[in-house]
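One protein chain is absent from this view; the other protein chains keep their places.
The letters A and B name the chains in turn, as written, and every chain counts its residues from 1.
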Amino acid sequence: MPRIITLTTDFGLTDEYVGVIKGVILTRTPEVAIVDLSHLIERQNIPQAAFLIRSAYRFFPAGTVHLVVVDPGVGSSRKLILLHADDHFFLAPDNGVLGLFLKSKYFQAAYEVQCEQYYLSPVSGTFHGRDILAPVAAELAAGLNPETVGPVIAPLALKKLETADAEIDRGQRVITGAVIGIDHFGNLQTNIIGSSLDDLYGDLKTTVKIKVKDTVITGVQPAYADQGVGEVLAIVGSRGYLEIAVNQGNALQILDSGLGEKILISL
Amino acid sequence: MPRIITLTTDFGLTDEYVGVIKGVILTRTPEVAIVDLSHLIERQNIPQAAFLIRSAYRFFPAGTVHLVVVDPGVGSSRKLILLHADDHFFLAPDNGVLGLFLKSKYFQAAYEVQCEQYYLSPVSGTFHGRDILAPVAAELAAGLNPETVGPVIAPLALKKLETADAEIDRGQRVITGAVIGIDHFGNLQTNIIGSSLDDLYGDLKTTVKIKVKDTVITGVQPAYADQGVGEVLAIVGSRGYLEIAVNQGNALQILDSGLGEKILISL
Partner (left out) sequence: MPRIITLTTDFGLTDEYVGVIKGVILTRTPEVAIVDLSHLIERQNIPQAAFLIRSAYRFFPAGTVHLVVVDPGVGSSRKLILLHADDHFFLAPDNGVLGLFLKSKYFQAAYEVQCEQYYLSPVSGTFHGRDILAPVAAELAAGLNPETVGPVIAPLALKKLETADAEIDRGQRVITGAVIGIDHFGNLQTNIIGSSLDDLYGDLKTTVKIKVKDTVITGVQPAYADQGVGEVLAIVGSRGYLEIAVNQGNALQILDSGLGEKILISL
């Protein structure tokens, strides 16, 4: 059974850049299925891509190859890496975009991509996604042994992601998080993982105070429809993280909030 | 031969939502072809999705599974349904988005989706498209008997679509319709089906008066190029419905019109 390759980039949808990556892949491995995750990552926004790929990968089968190309350093000395994590394969520049997979619960191995025999020739100075990562992804999907793409790199030698998960104060029973994304519906996506609320608050999850700017929300709801139309609510969203939403409305506009906004949870 | 699954949503193209639906489908039925119809349905605009899917489905083979996820009531008690109509299968929330297929010329059967053995586990309160409809679509595409997804629902028990087809007064030979969509080119899409003009006016179709705001257009043209560049015209568009267009121009801007605008046709 052929593997799947997913694509996450900041290339946009107007130019031919995504299409030619698919051409390079299909030329090598015609029977692969290619799935677009997003090509509208904000230009060079590494944390946005990092959270998106961590939310998305687990809905694909083990062995899927995920290509993540947000690459402000293309043509510089930054490395290209293959990360083996949670039985999936991730190809990306070593710029932190895979930083959320470095925890021991995910991490299995990392390699520096150096298998020049598979690259397009010549390799441009501007588009390593097409010239290096796409052909290597195609070879991996066709069954290439990941250990042959290049030398092992220790996880400590990889670039970290500065934006991290929320801070949890177990003594005070306080969580301090932040808005790390806004989705198409205006929902504010946070870095507060849903299961941490169960761990810290248990049944009190339905009565905790969630402070966003001047608004205090009481409790986490199971569904948007548990609040009236137009009312602000907190919910564990489809990514598995806490989100601030408005039932049939746009939380971004109603709260006049945005990326980086602090979220404070307490009893 | 594997079936095709089409996707119509209001999820946008920035987030991973569409991609993870594809991941869920391909995990279950790897050999299926997935086709995007639109993910830029205006947020929660049920009539827009309803007219789009009715225009599009007939260009796919019988047996195609169409997933239509515009779902403002996610997590509430609204049902999810499988509709068998005109030899195609449609999966959607029961909110009217499939309302144009309830006429007897299309309708074959409807079922409430209740086959929990196929759902993702756990089912979230926010994303039934991914957790319920995507796996059921994958099973149907792999050959699942539609009668096994859940109990039969009578068509009268299904939610209707409030926006309906145009009214035809056969005595006065008058049609009263409305603009129900604007396409990428600024063409005004109406709810006046092209064949109704032939039925009502026959050869006089080329001389009827078509009133849009203060503009009166004479006759229906066979092609954009039958009017001069920049001129307003009426034409049966590629959907099979009357459209108000401008040859190589933008009718939306030129007529300063929009959604809901009344269209009056008479001799």
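We take it that contacts are C-beta pairs under 8 Å (C-beta built on N, C-alpha and C of every residue); 3 or more make two chains touch, one makes a residue touch a chain.
Computed from a predicted structure; not experimentally measured.
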Chain A positions in touch with the non-displayed chain are 10-20, 22-24, 26-27, 30, 43-44, 72-76, 124-127, 130
Note that chain B touches the absent chain at residues 1-2, 4, 6, 8, 13, 33, 35-41, 52-53, 55-56, 59-61, 64, 183-185, 221-226, 235-238, 248
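One rule holds for everything that comes next: only the chains that are shown with their structure count from here on.
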At what distance in angstrom does the C-alpha mean of chain B lie from that of chain A? 32
